[in-house]
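Every protein chain except one is present and positioned as in the full complex.
Showing chain A:
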Amino acid sequence: MTGEDWTELGLAPTADHREIRKAYARRLKTIDPEADPDAFIRLRTARDRALSQDPDRQFAVTGARTDAEAAMGVGNGEAPDADPNLEPAADAEVQPAAAPDTSEEAPPEPVLLAAPFQRIESLLFDPDVRPDPIELQQIVTEILADPALERIDIAQWVEGFLADTIVRGTPLSDPMIDPAAAHFGWGQDGNQISRPPIIDWILQRREDSIFEAGLIAGSPEYATILHALRAPPPTQLGERQVRRQSVRVEYLLSYFQTLHPTMLATLDQQSIQFWSDRFVAEGAGNGFARKLREWEKDRIWKRGLWPVERRGDWLIALCIFLMPYLFAWALLRPGYSRVARFVGFGWMILVVAAMLTNPDKPSELKEAPALDLERTRLVSSEHDLPPLLSDYAGPELTLGAMKTRNKPLHDLLVQRWTALRAGDRRTWDLERSVRETLNDALGAGLRGGEYDIHRRFWQFRVDRARTFQQEDAAKCDAFLEGTLPGQVFPPEIEEERRALVREVLLRPLSNAPPRRTGTYRIPGSVVADARALSKLGAPRFDAALERRGTAAEHCAVGIALIEAAISAPRKVGRTLLKDMSSAL
């Protein structure tokens, strides 16, 4: 959003939706889009930019996993309990309208039964209930056959619910994919461009679940590893067992990452973390251990995922089996010296031992595509770093921009890259390292930033808290306290977040104060403002300040405090926000 855009709109910078649209309307009446399309395009771009930086837009979030964006129509797969109009009534049937019109009856309001949805939730998420794939499929088919789905809003809600549940409940939810996809036409051709990413994910999951079935049936070795990865991390296993498994686990994980990414979502995250740390630890060991590991890695990679078939060459096997006996019989006959017998038996034992420990020759690999190790190697910093930066804060965060505007950070990233390259690490190691570096830089930048950065950041936190507040006050409270795990940002806020992150990361930092947790003083005037803003009575406000109220009250108080701090006069607000940011 540039100054030119505001000039174009003829408006002072504002976050008010209505003002922006009014200004757009005013300006539009002065130009003729047909005669001067460029002018119209400029005006329209200015309007779009102005509207998208506006935090007033409400957007619900599903709480789905990080990969899956909630983009199914607006209200975008809204969390099931958020919308009062569509709350499925318990065991209610179709109800006619309460007050008929004077001329004709209003159309009947169909209502969905709640029981099937609750059953799905319990089948997937309740640890006491045994998941039954056939029942799941049946329930989904039942839901989809409900005539209430003729209503568009109900159909959209159900679609959002199913998509969201499938993503959250993977892999147990795999049987649900087929009936839902068939009914809603998810996999239909001719519509892929604007398909929401969550649907893409689900379709990919369907392919991957077929692969998973094949893996479990065809490769017992890796099937066990897959099951182990779905369980909590193996802290009880001995060191030797872990070491033995480690290379195979690494192979399986990188196989998934490259070819079947949705499989990663079905694994236990802590297990993955455990193993990732393990890989790093093993990679940092002494030279000999590393060499051994590399050798084993090549061997496992070449071998592939599927077990090898024994070649049924019975004749040769028989001969080899019989050979020692022939040998022994020959040697035990009179005429051989003791040395000869010693050598003979020794040789025989050696042959038998070799036969028993020699790995079988691999037969033709079963249709597993060759995983190219080359692809995961680091190529060059200009090649590897930009996609990671773009993942972190959008494509506008380019390496070049960072080089010109925040050279120390740029150099630090390149340094990390060089170190990993020297150790012949892979792309996933680089990802982790870059992310950590950027997180640290972001924290430092926020701590040491200027007043305007602080204000933006805390405004952003308020917006985010508000979206939580609408869903679930407990989540909002946890978010403000900093204890909410695994956050996903809805697209609008995500753009805001990215813009803020870019702003911070592209600003050179002179001094980064260290992280400091602890209490700080909030000026009385700010507290008074907050009390007024929160609209709770003074006693409840004070109680909530001391964490003695309900979650909703804590949440409201937290938001009110931040807002009061942001709108406080500069002298006061500056120090306060700085204090608040010192814990980031």
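In this section, contacts are C-beta pairs under 8 Å (C-beta built on N, C-alpha and C of every residue); 3 or more make two chains touch, one makes a residue touch a chain; residues count from 1.
We take it that contacts and distances are computed from a predicted model.
Protein name for the hidden chain, per its UniProt entry and selected from "ABC transporter ATP-binding protein", "Protein-arginine kinase", "Molecular chaperone HscC" or "Oligopeptide transport system permease protein OppC": "Molecular chaperone HscC". Of the candidate positions A:I152, A:V339 or A:A422, contact with the unshown chain belongs to A:I152. When the omitted chain is restored, the residue from A:I193, A:A217, A:V339 or A:L356 that touches it is A:I193. Only one of A:A25, A:I210 or A:A528 touches the chain withheld from this view, namely A:A25.
Although one chain is not displayed, chain A still touches it through residues 21-22, 24-26, 28-29, 33-34, 37-38, 40-41, 44, 72-75, 85, 104, 106-107, 109-110, 150-153, 155-156, 185, 189-194, 258-259, 369, 372, 375.
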